[in-house]
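Heads up, the thing below is written out as structure tokens.
Every protein chain except one is present and positioned as in the full complex.
Chain IDs A, B and C follow the sequence of writing; residue 1 opens each chain.
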């Protein structure tokens, strides 16, 4: 046959272009091949851990201490934190500018006995609030993540993603657990991580992770708004695609238009780079998603521009091939500078990668959510993804994102913001806090649970590395130089 | 969440980017949605027709006439056609240049009582060979497709796709059926379509179809080499992607380099068009595959080029969105002319579209193949596809491609060519001829079978049109103008 | 000979690429050809008018009234206007923002008996100050141009082009002439035009001209800083090149990066337009100077940009071929929109064209300048150019720019600003004011002079139109469509 392939090779081609099954994180044939044995090992691991049963058993078990703790968490929410959530919701501040929210939260935390460091990792609106048990530091370090950045809307900042609730939820859980540890003389510590700018790059959590802020944490819990109560399948992935955020700054030499030959045109370089990226699209696998802007492209038309900036989001289902794309794009940027006699500075300012989901924690959260009356429950497991948006922190510390349906509207909408102030949101936030209390409680007091969580995370972390190695092998020939 | 989407929307996104299941022809979510009811109707139709049972029954039935016909077909192959197949195999000619093959085939057909017209549809190496039954023209017109073009290899023409065998196979079947019709005084006609240049564009079968060459044919059979004995599932599709082949010729105004401002640069236009296509890639769905060359880009650097040509293959899983891509690319070509003060001529010189597979014919072929000892049998049904590579003819005439495994090497290889001269190929070609005889025999003599084939084709043709209408609706908003 | 041309054709080629003589405004062979007879007619006209002799005679003539007027002008400068010049120099405001300068000037003018309208032609910092002679409106309307915009420097606004002095100079002259008209009961009027934003587009004077602001003015005088006391040759031209300032705004359709195919990318359009312009450079004559920026090229990389802006300065020695360039660039912009499925709005926001220099006024200014002790006198006549930077006003109203060397530094420098506050600048500004007084005085009182000025302007205006017609003919074949 002609421009086509014969029928007997159709099957192969189909596979070559096929997509992913909805629950697996491996979306391309290369990734599925690379993941092959790894996925089977995850399945075995889950078979051995039987996390669904585990979660259900924990919830069903009679445990008066636990019940008291959940009641206390609820009471803290009702008495103080719900108001704080509403206040933040009505005083939205965009990322890197959450000064009033942070001031208020720091005050509340200090009043509740936490020692608070602000400006963590050099970020003005980050903080770390720590409480050490008087019973000693021999126990686990229980971490809670607290976001507070609002969205940038067309008419200003607004909390359409309900980040207003996350810190009050975390504080309700933390304070209740603190009281529990104090009264029962349980050793350990509680740390609340105030993480700014969740909505915009560069990703604060990656900066804080790189600065070592999360080191020593035993477990991390977090809550997030959602329109559906659902849990992830165990494994690794990210909600959508891994991302590199990269800024390319070209510097030339200015000159008046009438002697343009004395200049070196930085905009010309940026434009050529932009075209080069378009030219590379068919040299990249079709699952790549690459989008750029030129936020600085010169000001005055009568002067040869000596500065221009291109800013790109580069996405691919896995981080290895993403590296390959990034390398070729960096080469294209260097080429644009070389071609125009300019210079380029390449700033990889943000990075989102596959994170780890633990069956033990996901199923425990899910069982509690159902028992606490969560609405809009999705029975199907979702695609694995780290409990925070960058993926990276979840590779280091086992954890879970608690997501009880808190709105009938989808994320990033005015509807979701409105629900934050009504029973729809309030009830869900209260449940989030109770579930977080429960998970930390089990982790703190149930050695078998703690052990299962630890083993699962270590195993998945090992498999994750193995998967990356497999991917690197699978892409090796494609990532090679031009001519074999 | 930030640059990402929330977990509750993951499922939707996954679907949005998912590929196809291996046997369906619908590869994108849009296509699957558009096909929804259509696919169910196809399933019902197949349920009612039960073609697998039909095929098995036909093969298993005792039928001395049929057995005699198959024996005679085999004898014709053995005595004469195998030698002819080898001769063509050893005298390869590339598409549009198959003069010796056609001369030889015409002689053989005339000797066998066929009336042959050459140069059909204005194509020098096409022919139509016709035999009318002395019993009258009241019966069906049995068609057979005969290819003979060789591949263009790096060291010249070679029959790495075994097109050498197709015409001898068709003649063996046709002559045996002719004898059968003569001796049994069955009315009807036999037509062999000599179709050139199967490997290169523009597609000969589309030209012949447009010229009305296939009109009046009741059924078409054809054989093709393969490394696997497999049949298609009923429905519509194409092996890989639908294709538009388009040539864009830019015309400018020449001028000496030292007065370039008096010229209009056609190469500049072609280059801008090429860049524009790259720039559109992210405006097209990722399943699109677009690749171009600039076969004429100017000759002498001291003259402003007044002629330049870009040649593109544009592919997409369905023909409707492909039209959308084609329209935007035509606009980009017109834009390149406008931007450079040149003119553009756009020649849509080739087109491949979804064709129709019939369960009745596919399963009959498959049952015979197994009964005749075909090797490398694939139990799974394959993706639906027309029996010829352009798809179009199969929309008009019911038919089937007979593909008994004829090599242990894949298509377009030296290994497949070598197998054409040994028992591996010879045995398979003989079986192809016998299966084609059998299918034509049943169609000629079995009114119920003939009726089932006709009804299935009519139904699928109707569903095909409905599917195209659905697709057009589904893409409507995307295909609209720029600003809503 | 080969890629080259033979020696006998060298001469032609040389002409084809030759530049301009330093004093003529016609810089290309085409322009010189078009100007041929026109230039000769200008020469005849100048021969008849003998303006150098005229200027020298006027200066040399004994005229006590004139001497008194000049003394009074100097006194007004010394007593008040020098201080005002310094004050504006120390309170620089960039174009369109000269609010304090205008407030102050308006107060001074009103105090001196002028009726002032502000916000002229819809420009917030433009004004028109008018004084009607009590002797009646039968006499000429004497106009003075007053600029006040500062430069945009790297560390803020600064008066590196000494526009601080222009308004005080004009007021000194205007007030002295007003007193003269009053005391001698001369009919007529004096109008000072406050013209903002001299340094940036869109050109205020073109907007004011289009609004009819200058209608009815008999003569216009103006001063400008310079490092050399020089006058223009009679004729038409512009200091450097004619200019079109054009903004191209592309509008598309936004979409999230992950469904980019639902969007239409406006940045893609802007980038393609930018590349198209580069691609046209060799299709334009080499004297063209085209420079662009992309001040808006998208903001967020995760959304398909639905708005992008390119801003260009397009320059050519004459306005006719400039139109041709502009038309081809507009086509390229429309093409970029067509190619990308976006829309484009083209805004021709600024225009600078050849203006008219009058020998009668230039030589009179020059003779007075020398007699008043101007320094750095350049004996050679300079290229003809309108007395204001847009050229257009000078086509309607006869006038002259008075430029006594006011700095030892070149324009647009800190050195020139420093000189504005010392004797170097002060002395020159004083002389500028006196020369303006003198010219207005002669125009007002000397009918022969007035008549000569009027006839010269009318003749040159006619020749200017004829020259434009000739140019249009000369370029006709080049400006035609693509294919002959």
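Criterion: a residue touches a chain if its C-beta (ideal position, glycine included) is under 8 Å from a C-beta of that chain, and two chains touch if they have at least 3 such contacts.
Note that the structure is predicted; figures quoted are calculated from it, not measured.
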{"item": "Residue among C:36, C:286, C:373 or C:462 that touches the chain left out of view", "value": "C:286"}
{"item": "Identified contact with the non-displayed chain, of A:334, A:376, A:455 or A:472", "value": "A:334"}
{"item": "Identified contact with the non-displayed chain, of B:60, B:258 or B:458", "value": "B:258"}
{"item": "Touching residue (missing chain; options B:35, B:123, B:208 or B:271)", "value": "B:271"}
{"item": "Per the touch definition above, residue among C:243, C:336 or C:395 touching the missing chain", "value": "C:243"}
{"item": "Missing-chain contacts mapped onto chain A", "value": "3, 5, 13, 16, 251-253, 258-265, 268, 271-272, 275-276, 279-280, 282-286, 302, 304, 328, 331-332, 334-343, 477-478, 481-484"}
{"item": "Contact footprint on chain C, counting only the chain that is left out", "value": "1-11, 13-15, 17-22, 27, 161, 198-201, 203, 224-228, 230, 232, 238-240, 243, 245, 275, 278-279, 281-282, 286-287, 289-291, 313, 352, 378, 380, 382-383, 385, 389, 401, 403, 405, 410-411"}
{"item": "Interface with the unshown chain - residue positions in chain B", "value": "240-241, 245, 257-258, 260, 267-268, 271, 274-275, 278, 289, 291-305, 308, 311-313, 315"}
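Note that only the chains that are shown with their structure count from here on.
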{"item": "Same-site or different-site touching of chain A by its copy chain B, using the half cut", "value": "same"}
{"item": "Central chain of the complex, centres being mean CA coordinates", "value": "A"}
{"item": "Chain whose mean Cα position lies farthest from chain B", "value": "C"}
{"item": "Whole-Å separation of chain centres (CA-atom averages), chain B against chain C", "value": "69"}
{"item": "Rounded Å distance between chain A and chain C, as computed from the means of their C-alpha atoms", "value": "58"}
{"item": "Residues of chain C touching at least two other chains", "value": "258, 260, 268, 271, 275, 302, 304"}
